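This view holds just a subset of the chains, kept in their places.
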Amino acid sequence: MTQDDSTLATRALQLDALVRERAPLVHHITNHVVMNFTANVTLALGAQPVMAHAHEELEEMTGYASALVLNIGTLERSWIDSMLIAGKAASKRGTPIVLDPVGAGATKLRTETARRLLDELEVSVLRGNAGEVLAVAGDAGKTRGVDSLAQATDAVQAAKLLASERKILVAVTGPVDVITDGREVYEVANGHAMFGRVTGTGCAATAAIGCFVGVAGRDERALAVASALAIYGRAGEIAADKSAGPGTFVPALLDALYNVQRAVHASSLRVARKG
Amino acid sequence: MTQDDSTLATRALQLDALVRERAPLVHHITNHVVMNFTANVTLALGAQPVMAHAHEELEEMTGYASALVLNIGTLERSWIDSMLIAGKAASKRGTPIVLDPVGAGATKLRTETARRLLDELEVSVLRGNAGEVLAVAGDAGKTRGVDSLAQATDAVQAAKLLASERKILVAVTGPVDVITDGREVYEVANGHAMFGRVTGTGCAATAAIGCFVGVAGRDERALAVASALAIYGRAGEIAADKSAGPGTFVPALLDALYNVQRAVHASSLRVARKG
């Protein structure tokens, strides 16, 4: 770890403290499978989750939010409309939008919906695995279901291009997470294989990103995304140490996220700036 | 604790035993975020949960139920209709209805839906935090998202008025819970700050109330509500002692609810009648 990287890790913990201090409201329009889990991840980080998808109330609800998290994991037509309505309200207000294109590449509906949300909304961050990012980017990246067999690093080029073209941040998560705005690249090496044996851990990473961009300045947004992924990944490492399988991993992960300021040292955060 | 309060605590435990003995069916039409958790709270207390919202089956399903729990946490039009259909069936049969006005005050849709359900149905109990109760009462109580910054005690006057006007019981939960029919007031001081770091803990308190009013006589309903909140709050205290954060708190809470008859002593229930 270089001097510079140690500064990044320190800043990551400061941003984590800021989330707990400001308790930003994070509005989620997400999939049925993970709602409870991602709400609890949001709360464990000290932010306030709200789930709302009724068209009639979206403009009001999004108006209170510091970030909007959109997740296409269990789509249906009226929920796509919910995402568009809330997303347009957020775009107008400059509220950061974080998009999780769950299963893009697996079905035409998912790939097209992810692209449509990018077309019509001012998305700030796209967070997916390599296959999903490749699919959104238009590459031939194949996603089988909601998991990716491709390596995150293989998707870096696609992510850079996508970020430049769309003027967004792209986070490709995998064994090493890569965050890029098209020029700058951050890498995060925290994490644990057990994340792969629990549903919604990718979606929860996206929720964590929502909490961090809800308090960070626009000029620090790439670092905020990297910070969220480093702290979330580190919490997973701590949880894996304390658990005997994916069942006890989940409560241990939420405890670890809750206890970051007490239990996570900057030296354990493996975040670095590349190029 | 006065002699009278110790009698209340003893009665609370008797009602808890009655729930386990009778295993009332509690029909929930609730929000997507908390369904699994509130079903498990219902089961841990010894009652039987059923979730059903298809319009075609509501009259039949409500017909089996000893209580109906309505929760507006993730509204949409067809679910509001579900609540009205089931609520009218319950009203006709005299089945107690417990309403949780999640986020009332945050959006017009939520405030108006809560009031409409009160207008059109024979609601027995309204359970909300101070901000939600103030919003339903028409006061200027502001709810930011689904949490309230107002103190529960500030909402007591509004709750009394609302209870008198609507002829319902109102439970305002917070550091001290207040239950009132407009004249009588019960206070419950059990609980723990960790409830605030887990999604759906308010909704689960409402579910617990559903279990208790499902077995209590109409003349004892206010005490049944206070009993549910005291036992639920006490279980939270036990769980907080056994857990390291909000993650392990949830399974510990369900265990504590399951073990009430073994592990909760009347002397630990802080329920009192005021005025």
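Each chain gets a letter, A and B, in the order it is written, and its residues are counted from 1.
Note that contacts are C-beta pairs under 8 Å (C-beta built on N, C-alpha and C of every residue); 3 or more make two chains touch, one makes a residue touch a chain.
No experiment lies behind these values; they were computed from the predicted model shown.
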| query | Total subunits of the complete complex, with 2 given? | reply | 3
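What we mean here is this: only the chains that are shown with their structure count from here on.
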| field | Centre-of-Cα separation between chain B and chain A, whole angstrom | value | 34
| note | Per the touch rule above, chain B residues touching chain A in the complex are 31-34, 36-37, 73-77, 103, 106-110, 144-147, 197-200, 243-248, 250-251
| query | Which residues of chain A touch chain B in the complex? | reply | 25, 32, 35-36, 39-40, 43-44, 48-54, 56-57, 60-61, 64, 78, 250-259
